[in-house]
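Let me begin by presenting the structure, written as structure tokens, before commenting on it.
Only a single protein chain was left out; the remaining protein chains are all shown in position.
The chains carry the letters A, B and C, assigned in the order they are written, with residues numbered from 1 in each.
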Amino acid sequence: MDARRARHRKGGNAEVIPLPPAAPPGVVTADVMASDLGCFPTTEQYFGLVRAFKDDNFEMCVDLCAVDYLEHLDRPLPDGVAGTRFEIVVNLLSLSKKQRVRLRVQAGNDEPLVDSLFSLYPGTEAMEREAFDLYGVLFANHPDMTRILMPEDWEGHPLRKDYAVGKVPVQFKESPGPR
Amino acid sequence: MSDPTVRVAERLDILSAETSEGAQGLQERSKTDKDELGREVGAVLRLSGLTLDPNDVDYERRDDETMIINMGPAHPSTHGVLRLMLELDGEFVLRTKPVIGYLHTGMEKTGEVLTYVQGGTNVTRMDYLSPVANELGYCMAVEKLLAIEIPERAIWIRMLMAELNRVASHLVWLATNGMDLGATSMMIYGFRERELILAFFEKTAGLRLNLNYVRPGGVAADLPDGWEDDVLVICDTIEARTYEYDELLTGQPIFRNRMIGVAPLLAEEALALGLTGPLLRSTGVAWDLRRTMPYLAYDQVDFDVIVGTYGDNFDRYAIRLNEIRESVRIVRQCLEKMPGGDYRSQDPKVTPPPRARIDESMEALIHHFKLFTEGFHVPVGEVYSAIESPRGELGCYLVSDGGAKPYRIHVRAPSFVNLQAVPLLMRGGSVSDAITVISTVDPIMGEVDR
Amino acid sequence: MNVDQYLSILGLLILGVLFASGSFVASALLAPHKRPTDAKLAPYECGIVPEIEPPQRFPVRFYLVAMIFVIFDIEVVFMYPFAVVFRQLGAFGLVEVLVFSVTVFAALLFLVAEGALTWGPIKHLVPGTPSRTSSSTILRIGADPEKAA
Partner (left out) sequence: MALEDLQHNFLTGQVEDLVRWARRASVWPATFGLACCAIEMMAAGAADYDLARYGMEVFRNSPRQADLMIVAGRVSQKMAPVLRQVYDQMMEPKWVISMGVCASTGGLFNNYAIVQGVDQIVPVDVYAPGCPPSPETLMHAILTLHEQIRTGEILQRRSEGRPTHVEAQSNVWTPDVPVTVRVGTPK
């Protein structure tokens, strides 16, 4: 099965689409699964690249989520990209060209800071608040950087890998207490 | 000794401290900065920049003229535990801020603890009105990572169940929307039709809700024999009943006054906010993943994408009503074109062997044991697969580190993003319009809070 | 001055007093002795314990609606004595009361003209065409590709 046929079966278009002309220089791209283009911008190139995509009529930012690679700092990444613990994954969609692009930004190890996409796509406001709430990733000039899902006085960010699942031991055998 | 079950506090503010969410809630105007105030008022970025037309956002309004009130978690018409903090000027809504998280179940954390085989049960409880859509999004992501082919019959069974689930979800929407507007008889009709579909689900998958029927590699069980006439009965009854609902609701003056022209939405605003599904299609943008990025076998099935013009509540109602008819049309075509063959991929690494063979062959026993204790291993990689759920684009972003458990599972919930249109749609309308806005945006809190 | 004319009013008065005091006595007797807790005294705000005291100032629209009620209330009060003797007054009484109610109605017309009852939402609504049905404003885009884009 030639690569083009394999790529198509993974849901993307036949070939990998090129970067938009206005993209900042030096953005590393790779053939990422099930999307037409995978980019690995650094935190500096991040905002410029997303604006370039927006001008290249990628009308909608579909999804933004954080991933915590605590145990896999040495995961397979295209050369020239240093894998850090936190990673922000942004999914852009162009309705007119029917293409999807996925950006993976390395957001740093203990104090992840990325600038917010609110001024480009207002729809990302809640997603960024969720990424902050569950992972502790800070977003520069975000209008309302507060928790969204957890109660206000909750300490810690639950979805981090070093946060316990919080399982309560379940008594199956003859349980001493009433329950 | 005070009665242990009665919660007394010397001062009321101790009690109120427990339920107040501080910074997440709506603050007085003096305490909120311009950007957040613009967001709460519902100003949305247009291509020409953040349009905060000055007369629309009145900063100098003093706090004692308006009243901040909770349309809180335990409210009959917020469709679940959504808490809306509204700033009211008499009857009219000036600012809204949805406070969510009251149904946060930590499903993405539990998803990382369960194996791929068990993941379906966790994901299916997210959008509890269309469980098949959740499982389908999750299983397609896993299959893309595994790069396995699923048999033809499984594809068509999945399409049949997904469309029946879309009809059931839209029927519940019609029911609760009718009840929100006072047409309580619509509630009874909606749930009566839905029982037909749930009976069929119970017959095929064994459960009415949260089916866990779509599994990585195909479908849990084959369709029960005699399913053709069940589905035929469902299609005919529901098709006929949609014209009854049309008659019941569309001509009704109260329904028309509360739905026509209320909460209009522009295509530009919808795209900027990332809305998908009936909300986006009501503004005239013809974007339906089943048509534009076909998955399963939607390209071999003939159906129409329903698109609105004004983007107001009435359009969203008309879209959902006609989508029921389209889905029934798809179900009829699935009925005719349902291929034979096995319903689950025969790859022993993914599908457990049939029960009978376990006693005969040792190898089948090993496969069975390994699959159900440790689960199958998925190669390293990450994938994002999206399907069209009744509420919009439901995406599943899966990162696997080669183990039997997903390293990271993130579900892009359409309701979570569509909920951001609520401040924009409610701005300036009365509280009764606010009720219809929540109903037509149709957020499902299980999916919003995950 | 024959008393029996006022006997019925006296009876009504006594009944009123009995009913009012009766309910107090019954509740004192039958109600549970527990003092209502703080939570029960707090207003119900969908499960949230209210922290911000609602402002005392209400928008002026509600005051105007109260004014309309007062107009009709006064009108009815003056109708009572008329109703008692309207048979003796004959046609003259009827004309008199009609004139009176027309003048009171003028006050209502003025208030409605001033827009006391038109509370239309701030945001103007899209003027929908009246004949909209559930399939008139929607577009069906079939499978043919050029229309779907």
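What we mean here is this: contacts are C-beta pairs under 8 Å (C-beta built on N, C-alpha and C of every residue); 3 or more make two chains touch, one makes a residue touch a chain.
Please read these numbers as outputs of a predicted model, since none were measured by experiment.
Q: Using the whole complex, pick out the displayed chains that touch the missing one.
A: A, B, C
Q: In the complete assembly, which of C:Ile9, C:Ala31 or C:Ala66 touches the absent chain?
A: Of all options in C:Ile9, C:Ala31 or C:Ala66, contact with the hidden chain holds for C:Ala31.
Q: Which one, B:Leu37, B:Met67 or B:Val81, makes contact with the chain that was left out?
A: Touches the omitted chain: B:Val81.
Q: Pick out the residues on chain B that sit against the missing chain.
A: Those residues of chain B that touch the unshown chain are 3-9, 15, 18-19, 21, 72-76, 80-81, 101-107, 109-110, 113, 121-122, 125, 128-129, 172, 175, 187-192, 194-195, 198, 208-210, 445-446, 449.
Q: Considering the whole complex rather than only what is displayed, give the residues of chain A touching the chain that is not shown.
A: 149-151, 153-156, 158, 163-170, 177-179
Q: Which positions on chain C touch the chain that was left off?
A: Residues 29-34, 37, 39-40, 42, 44, 47-49 of chain C touch the chain absent from view.
The rule is simple: only the chains that are shown with their structure count from here on.
Q: If you average the CA atoms of chain B and of chain C, how many Å lie between those two points?
A: 40
Q: Could you give the separation in Å between the centres of chain A and chain C, each centre being the mean of its C-alpha atoms?
A: Going by mean C-alpha positions, chain A sits 55 Å from chain C.
Q: Starting from the mean Cα coordinates of chain A and chain B, work out the distance between those two points in Å.
A: Taking the mean C-alpha position of each chain, the two centres sit 22 Å apart.
Q: Indicate the residues of chain B shared as contacts by at least two other chains.
A: 20, 292
Q: Where on chain C does chain B make contact in their complex?
A: Within the complex, chain C contacts chain B at residues 37-39, 42, 45-52, 54-55, 57-59, 61-62, 119, 121-123, 125-128, 132-135, 137-143, 148-149.
Q: Under the touch definition given earlier, write down the residues of chain B that touch chain A in their complex.
A: Going by the criterion above, the answer is residues 20-24, 33, 35-36, 38-39, 44-45, 50, 100-101, 104, 106, 108-110, 113, 144-145, 147, 271-276, 285, 287, 292-293, 295, 380-386, 393, 395, 397, 399, 401, 407-408, 410, 412, 416-417, 419-420, 449-450.
Q: Which positions of chain A touch chain B when the two form their complex?
A: Its residues touching chain B are 9-11, 32-35, 59-63, 65, 67-68, 71-72, 75-76, 89, 91, 95, 98, 100, 102, 118-127, 130, 134, 143-144, 146-153, 158-159, 165-166.
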